[in-house]
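Structure, as structure tokens:
Every protein chain of the complex appears in place save one, which is left out.
On to chain A.
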Amino acid sequence: MFRNQYDTDVTTWSPAGRLFQVEYAMEAVKQGSAAIGLRSKTHVVLGCVNKANSELSSHQKKIFKVDDHIGVAIAGLTADGRVLSRYMRNECINYSFTYESPLPVGRLVVQLADKAQVCTQRSWKRPYGVGLLVAGLDESGAHLYYNCPSGNYFEYQAFAIGSRSQAAKTYLERRFENFTDSSRDDLVKDAITAIRETLQGETLKSSICTIAVVGVGEPFHVLDQGTVQQIIDTFEIAAEQEDPATEPDAATGQEAATEQGTAADQGGSTDEGAAPMDI
């Protein structure tokens, strides 16, 4: 980006009232590979795109279990994310130890935000370069929060962060009103579809995405590759059976879909590069 004379220190304001170092930290989040989250009344689903340095290496771990009822997906400097996850796990364990009950999600994100804020007001520190999507369940229901390097946090029905997240956000914006009453499986399908949006053309395989779920009666856990691949396959089957029709006409495409009785599959399928089907 552009060089400014007020961007050397995090403790230096610009004349326009901005802290450039903090904004640069938010840039780091935008450069990381995508992570998305969405919630219903009873479940929260996190998903992320796996990035590997090379074909030879394993991919970065971007989804962490914090406690049975809380999980987090990160984008940006994954090392910072790991450290923050360790902090969150510690806080949950200590709270459980003292109060014999799970730490409410809202409390955890505030502690996290305050921790991030400290790094924006010390000349010997730098802001954390990671954005966190915190998914959790507590007495007040299912929650999805986004924590920024700036120390701000917001609650969301659905959100996407990282590179090419705008495509996922567009998809989620169109669908989010239905999420509150979605079933758990539909929520997972929507998550996978949102991930597919960020891939923009790349084939969707279970090896390049990770999905995790937390919900009522379901402690936080990462879905195994086999399950994810099965769900992806139900998309692909619908796509293959529509290919022979090769009508760019959306109406015909929808007819073909209902003919096969894949009514449950609201995500549907699209031609590569075409806009997602409007349901």
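Everything that follows uses one rule, which is that contacts are C-beta pairs under 8 Å (C-beta built on N, C-alpha and C of every residue); 3 or more make two chains touch, one makes a residue touch a chain; residues count from 1.
By definition in this document, contacts and distances are computed from a predicted model.
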item: Identity of the absent chain, which is to be given by its UniProt protein name, from "Proteasome subunit beta", "DNA repair protein RAD51 homolog 3", "Carboxylesterase protein" or "Small ribosomal subunit protein uS10 domain-containing protein"; value: "Proteasome subunit beta"
item: From A:Lys30, A:Lys65, A:Arg126 or A:Arg184, residue that would touch the chain that is not displayed; value: A:Lys65
item: Touch residues of chain A, complete complex, unshown partner; value: 65, 86, 89-90, 93-94, 96-97
